[in-house]
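Structure in structure tokens, see below.
Missing here: one protein chain of the complex. Every other protein chain is in place.
Our next item is subunit A:
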Amino acid sequence: MTIRFVLLVNKQGQTRLAQYYEYLTIDERRALEGEIVRKCLARSENQCSFVEHRNYKIIYRRYASLFFLVGVDGEENELAILEFIHCVVETMDRYFGNVCELDIMFHLEKAHFMLEEMVMNGCIVETNKVNILAPIQLMDKSS
């Protein structure tokens, strides 16, 4: 039960953040992202947030113009992942103040640091926003 990848995609289907927890080549990633985005963005509001694709289960949630997609393997708890996505968004909100696409574009590495704190080896390790943001704030101070 691990997270295989986390994707942030805008309404146009452009990838804004991609974090993989298993090694895929660039081409594989592009192909996978393309397929998933096409599948998920075509779905309407009143359809469920889970899509099966290849051997992944994709759990996604839309926040304004951003789609958060998480790819997991078959045994992961879907609702827990939905909560995780919400937690990611809240953390980003706290750091950026009402996060939007531009925040992530301009501070991609910060977003990555947050994810690094929250997920390790595909397991969710930290859901406390203060703890997640501590190293990033330290870095902001030191630079």
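We take it that a contact is a pair of C-beta atoms (placed from the backbone, for glycine too) under 8 Å apart; a residue touches a chain by one contact, two chains touch by 3 or more; residues count from 1.
Just so it is clear, contacts and distances are computed from a predicted model.
Of the names listed as "Queuine tRNA-ribosyltransferase accessory subunit 2", "50S ribosomal protein L20", "WDR92 protein" or "AP-3 complex subunit delta", the one that matches the UniProt record for the absent chain is "AP-3 complex subunit delta".
Along subunit A, the points of touch with the absent chain fall at residues 1-2, 15-18, 21, 23, 26, 29-30, 43-44, 46-52, 75, 77-80, 82-83, 105-106, 108-109, 112-113, 116, 120-121, 123-127, 131, 134-135, 138-139, 142-143.
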